[in-house]
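Every protein chain of the complex appears in place save one, which is left out.
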Amino acid sequence: MALTRREFIKVTGLGLAASSLGMLGFGAAGVAQAAAVRPFKLTHATETRNTCTYCSVACGILIYSMGDRAKNARSNIIHIEGDPDHPVNRGTLCPKGTALLDVVHAPTRLKAPRYRPPGGTEFKEVSWDFALDRIAKLMKEDRDKHFIARNAAGTTVNRWTSTGMLAASASSNETAYLTWKVARSLGMVVFDNQARV
Amino acid sequence: MTNTWQDIKNANLVIVMGGNAAEAHPCGFKWVIEAKIENGAKLVVVDPRFTRTASVADYYAPIRPGTDIAFLSGVIRYLLEQDAIQHQYVRAYTNASLVVKEGFAFENGLFSGYNEETHSYDRSSWDYELDEQGFAKSDDSWQHPRCVINLLRQHVSRYTPETVSRICGTPQDKFLHICGLIAATAAPDKAMTSLFALGWTQHSVGSQNIRTMAMIQLLLGNIGVAGGGMNALRGHSNIQGLTDVGLLSNLMPGYLNLPLDKETSLDEYMKTKQYKPLRPGQTSYWQNYRKFVVSLQKAIYGDAATQDNNWAYDWLPKLDVPMYDIIRAFEMMNNGQLTGYICQGFNPLQAFPDRGKIRRGLSKLKFLVTMDPLDTETSRFWQDFGPQNPARSAEIQTEVFQLPTTCFAEENGSLVNSARWLQWHWKAAEAPGEAMSDIWIMSGIFHRLRELYRKEGGAFPDPILNLTWKYTDPVEPDPEELAREMNGRALADLTDPATGAVLTKAGTLLDGFAQLRDDGTTASGCWIFSGSFTEKGNQMARRDATDPREQGIAPNWAWAWPANRRILYNRASADQDGKAWNPAKPIIEWNGSRWEGIDVPDYGPTVKPSDGVGPFIMNAEGMGRLFARDLMADGPFPEHYEPLESPVENVLHPKVRSNPVARVFASDRAAFGTPQHYPYVATTYRLTEHFHFWTKHALINAILQPEEFVEIGEVLAKEKGIEQGGWVKVSSKRGEVVCKAYVTKRIKPLLVDGKPTHVIGVPLHWGFTGQARKGYGANTLTPSVGDANTQTPEFKAFLVNVEKTGAPAA
Amino acid sequence: MTRPNNAITRYTAANRVNHWITALCFVLLTLSGLAMFHPMLFFLSGLFGGGQWMRAAHPWIGIVLMASYLGLIIQFWRENLVNRDDVAWMKSIRYVAVNDEEHVPPVGRNNAGQKMVFWSMTLLVPALFFSGLLIWEVYFGAATSIPVQRVAVLVHSLAAIAAILVWVVHVYAAIWIRHSVRAMTQGYVTPGWAWRHHRKWLWELASEQHDKAPPRKHP
Partner (left out) sequence: MSDLQSQDYVRRSASTLTPPSVRSHEDEVAKLIDVSRCIGCKACQSACMEWNDLRPEVGHFEGSYENPADLGPSVWTLMKFAEHENEQGNLEWLIRKDGCMHCEDPGCLKACPAPGAIVQYANGIVDFISDKCIGCGYCVKGCPFNIPRISKQDHKSYKCTLCSDRVSVGLEPACVKACPTGAIMFGSKTDMKHQAAERIEDLKSRGFDQAGLYDPPEVGGTHVMYVLHHADKPSLYSGLPDKPRISPVVGAWKGFIKPLAVAGIALAAVGAFFHWITAGPNEVTEEDEAEGERVLREADAHEPEKSP
């Protein structure tokens, strides 16, 4: 097939509708392809290289999104498949990796901060400022109250044991590093990740 | 992993034990298939269940959960008996010849130095006998009764095939067949690779499980060579990175330890770190420890870290206990010792042992913050979801913040894979709604706190106020900037101490950790990542897949720590003269003046073979350790201990049944069941269709495995009248799960100490949020027990009962 | 409706309505069935608004046909019971074929040919109906196994072909025997028609006039 319909139109500069093209007997290939085979959906999608978020085989993936990143277009991910160049997965993906699209677009993806007051039975949406201000306040209250500057023996220990944190195991090294800096600067020691589970 | 994923294809024998590579890491497992097809390799699987890995294996043997050490010790005994070890390698590269101190002993299941009150060992006797210069004594003739190889021989002598079979339930003929296959790889040009994962780690003897196989690999000369190694198939996409960057209670970036209470000053701290060589002329690379620590402090506190304030040593929190790991955290929570808890991309209600305890703990918090792209169970622990989460909202006083974050497709950054590769990824789209990156959220919390401390003062604000935050966009620092900070840069012109010539100009990004200094002239946030983002650009974003000799190295694809080295201990791939053990697959070889090959040498590049420097340069003796010295909490040699919940006595030493130093809190011990009430051995695992508790949110995966079930052998099912696909109630002392039964031929009763023992398989993927059907979660059943060294929960062997039941009301 | 004075009622209004419902269904089913049977005839699907509509309509029309034909069975089964005259009629079929009815023994209300049409349809319509149900994908696609459906589809098409052949004979006979069509459209025949084709029936009618409704009553 020398030309797709789209290219044919581009090349000849004719703004003909598909049906008239067919009637004129032109560009049969493209017309027939559209008529029979499902149109290839990635023709002009934007391709972004990424790494699968699940296990640490760390398969290379190609994320295809709609929109060419023009100002007025909001990119929407339409398909994800394996990166054939990647030396480990060589384009393959497991059943989780092939379904990454469904986790990106999961109906249970969170879209706004939510808050549940003590004894509450429902979440309610709140602003980021409300959430972060309140969290910072609660943290400071607890830190100021329970921070251990010296242990019983009088040694400087500067630790905070009464608020803990679990760090994400799928976040980037850069996120991890920033998180480490913040947590340790606060003196936090109840600090762990998913390495064991 | 010591080796790369692709390197697996160079193996002659692949043993999958303590893992289920085909299901948990299908795309990595392709290299096993490749080894079979291209290299004629055999695949051996040892697992309680006939898994999907077993379905493509050349040989499969069943084993009772929690008895791997007995099996592997039996293999060591077989290798030593048959003299099927790679002698040259063992003599030159392991501590087989070194002489152990007098006073070291092993009797009735306990090593010397046990303290019954503290449930711990005084490990001072677990070391080498030193000579006058402080070097370990050696007996190359292996005549000395206390040289390591002889102690080992003696230690494993009890693990005869009969005993192994009695403990593990593995038929003797199958055990011996596998021993034979393993022994064949003792040939210098043959390699076995060991692929394992949580099937080994999630035991009260997890670390020792792995150690036992590592010892086998050392005896066979399979460490450091192509197609060999100990390959831990890590779980999450960046769990390696999180560990590398030190997001564990006792770590700092680059495997530096967080100080302990007793280490009152930097010098005191350094005393136990900068290991002196234990053999003449050894590298003992940790001697550079101080450089890494000082550079880290400079990265974090910048100008505020000075020689005068000991590089802000006091600003680091000190530990009073070895670890504030998750089991301890939830124990503290249950005891009312925790006020707040932040779960960043983490779902402990599903992931941690003894779900009831987790729920009770969270209910006692004042506040809980979750940061996740998905609606996790943890963030809704307070909500009533019926029997799967019977919470009484009104009684729970915890304030809960559910913060929406971006996911992988919506951010830039690097991840470290199992083979230690740092790979950069790019953002493809904006996050939905108001979701924000973790970097933005952590910055937001930090800035607010800093502002509060600035305004109001409060407990020890110094480290908070002085934390470096010189980012172009302080609200949401660019990942590239953070990556550069971790890589490190020169803070002043770095000069050659001998000539005074400027080697590196101030402000330049470092090429590697060899440039780090302990005088405050360099900063590096994570020394092992040094070299990942240099003046040449982002090395993690490299995409040259060229693979010399197609040996599975691909040295220019992304970047691997340390120093872009792809195969750890690769010096051991060559003999004492620097020639490859396997001439067909050399990694590095001595060319007369330097080490050359397809990988970066894990060794001084110009250190002559004749210098006798051992290949294991991080170890003080430069050797691989068949005897672990005092570095393991539960013994320098591995020993079989029963799981904390076990159906049988320990046939080796009935008085010491399970690991004497395993992590068990008193309240958790009270929640252990006995075989009388809970007669069956259960083990938890993942299915290939799901990834933990995430993919149940993805519709396709929910379709592929929609509903919770347990796997039960046909014999037990018949005994209990359980039908295929029928409903069962599985209970442990801690809780019960009502789900469907998969009656299968793939689990057969094992003959353990003369008694048939049934194993029940409990996949762990279902919860009460997402697209799949609601489930109770395997952790409803599991005990809160930690491995003696890492505190990893014992998910892989515990006791349950199972009964037929009716369908629950819809 | 105009009709001659000497008209004899052959089919009542109920008879005719029932027949033509059946006939209409049969034609529609034949058209749609043949369209699905042979690609040469697929163009007929156009009559039904395309293949999908045709496929959807065919079984429903089939149900109407079955119900309708049941009505015909109820109304006509008695007069189609076979008797000795039918044998005689069949023996002289060659005279029938050449319109030489003087050499054909007299027959009653229906001759053997008509009875054969009736009874073959009585056999074929239910066969078509039940085999049709088995291959009615929308509702019964999963009710039986595929091998059973394969047999059903074979039975359905063989029965349909047989039915169409019978129908061809039926229709041609109606055209050939002049004024038969009128019997089924307007309901009456002339005494001459009855005399020529169904003499015994005419005699019966004549003799029955003692106790029954006169044959010339308005149908």
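The letters A, B and C name the chains in turn, as written, and every chain counts its residues from 1.
The criterion applied here is as follows: contacts are C-beta pairs under 8 Å (C-beta built on N, C-alpha and C of every residue); 3 or more make two chains touch, one makes a residue touch a chain.
These numbers were taken from a predicted model, which means no experiment stands behind them.
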Touched by the hidden chain, restricted to displayed chains: A, B, C
Options C:V17, C:L47, C:L81 or C:L165, residue touching the unrepresented chain: C:L165
Residue of C:Q75, C:T122 or C:S157 in touch with the missing chain, whole complex considered: C:S157
Residues of chain A in contact with the chain not shown: 1, 22, 25, 28-29, 31-33, 35-41, 79-82, 84, 89, 91-99, 101-102
Missing-partner contacts on chain C, residue numbers: 6, 8, 35-42, 45, 50-52, 54-56, 97-99, 101, 135, 137-138, 141, 146-147, 149-151, 153-154, 157-158, 161, 164-165, 168-169, 172, 175-179, 190-197, 202-203, 205-207, 209-210, 214-216
Footprint left on chain B by the chain that the document does not show: 22-23, 26-27, 29-30, 33-34, 36-37, 50, 52-56, 58, 60, 687-689, 699-709, 724-725, 739-740, 742-746, 771-773
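Operating definition for what follows: only the chains that are shown with their structure count from here on.
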Inter-centroid spacing, chain C versus chain A (mean Cα positions, whole Å): 70
Cα-centroid distance, chain A relative to chain B, in whole angstrom: 26
Whole-Å gap between the CA centroids of chain B and chain C: 84
Sites on chain A touched by chain B in the complex: 46, 48-60, 63, 65, 74-77, 80, 85-90, 92-104, 106-121, 123, 128, 131-140, 142-147, 149, 151, 153, 155-197
